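All protein chains but one are shown in place.
Think of it as A and B in the order they're written, each chain with its own count starting at 1.
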Amino acid sequence: MRSFDFIDTALLLGLFVLLAGCYGLFYTIGELRQRRHWINIGYVCFFFQAVITLLIVMCAPLGIGWQLLIIASCIACFKIPPMAFSYLKLIHG
Amino acid sequence: MYVQDPAFWRAGAISSTVVMSIVLVFLTLDSLSAITTGGRNVPPYTVINQAIDYKFDATLNISMPVIGGEQLLFGRKYSATEAEALMDIGKLVIQSRACMDYHTFFGNGSYYAPDLTKAWLDPVWRQMWIPMTQADSKEEAIVRFLMNPEKYPNWGRQMPNLKITREEAVATTAYLKWMSAINANGFPSGFKTNEGK
Partner (left out) sequence: MYKSEELALKYFAAAMVLFGLMVVFGLLSATHYVQRGFLLNKLDFSIAKIVHIDTMILWLLLGFIGAIYWFLPGELNRETVGIKLAAIMFYVLCTAIVIVALVFIFVQYGGANQFSLWFINQGRKYVEAPRWAAIGIVLVLAVFCYNVIATTIKAKKVTGIMGVLIVDLVPLFALYFIAFPAITNMSVDLYWWWWLVHLWVEGTWEILIGCIMAFSLMQLLGTERRIVEMWLYIEVALVLGTGILGLGHHYFWIGTPSYWLAIGGLFSALEPLPLLGMVVHAVYDAGTLRMKTTNKPAFYWIMAEAFGNFLGGGVFGFMMTLPQINLFSHGTQWTVSHGHFAFWGAYACGILSVIYLALQKAHQVAEVNGVRWRWSFALLNIGMIGMVGALLISGIAQAFYERAIGGSTLQAFIEGQSNPWFMQGMTARLAFGMIFAAGYVILIYDLLAFGKQRISQATVLRPA
């Protein structure tokens, strides 16, 4: 990796996870309050996470295996909040 | 529903822990064989009798240690037993003086002082420290520095005097030479030596 690339890539990776957290936060708030607009804010956060995923895959000098890992993580991050929330509702009865 | 059954998740916890632990054990056995002295990544201690360099390998795309021909250390050649004894003392110096709480070794330790992974190969010894210490060799320059770091002007973050004896300094220098020959998958990247110049 070239000298400057690693900083860009690192910051994008950090933003990737941060946006996943924001999506999880707003999605859960939206479900709890039964307010669509919070959930939509969550989806906007995920949208930006997806954009960052695309940027990383297209621009960061990572091998194909690592690119697939980032994509798989992005998909997992999309699924985790609704799955976790549904499960919490189920077990709390 | 099975996802509501704690037993399901308990089984998951046990199985994931057990499987990962078993994999770790197998990888440990292989890794230990690679990093034991004489293994595929870590040379025997007698490498201190040889010239060491660190060069970029275009095929592997990383920098790799290069072990060359005979290069005496402190004007002599060390047998396997002597080299091991020297390494034992060198490592005891590193531990007793808590070097890991100033410096890093393979990037592990503290970040107040430079990384020592390839310190033996640092061009600064020939460029600056040999003239400053008026030593006749790189190893002698390192020894003189270690014994009295306060005598030699430093950039601003002074190394304290840790009362290192000559015997300890010789052993530490030898240890640094051996350590520089370890294959660390390209860490540090881009380290330019001036060996052979």
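Quick note on the criterion: a residue touches a chain if its C-beta (ideal position, glycine included) is under 8 Å from a C-beta of that chain, and two chains touch if they have at least 3 such contacts.
The structure displayed is predicted, hence computed values, not measured ones.
Annotation: of B:35, B:67 or B:80, B:35 touches the absent chain (contact as defined above). Hidden from this view is one chain, which touches chain B at 4, 6, 9-10, 12-13, 16-17, 20-21, 23-24, 27-28, 30-32, 34-37, 40-42, 84, 87-102, 104-115, 117-119, 122-124, 150, 155-158, 160-163, 165, 168, 171, 179, 182-192. Where chain A meets the missing chain, the touching residues are 1, 3-4, 6-7, 9-11, 13-14, 16-18, 20-21, 24-25, 27-29, 32-33, 61-62, 65-66, 69, 73, 76-77, 80-81, 84-85, 88, 91-92.
The working rule: only the chains that are shown with their structure count from here on.
Between the CA-based centres of chain A and chain B the separation comes to 39 Å, rounded to the whole angstrom. Taken together, the chain A residues at the contact with chain B in this complex read 87, 90-91.
The residues of chain B lying in touch with chain A in their complex are 1, 3-4.
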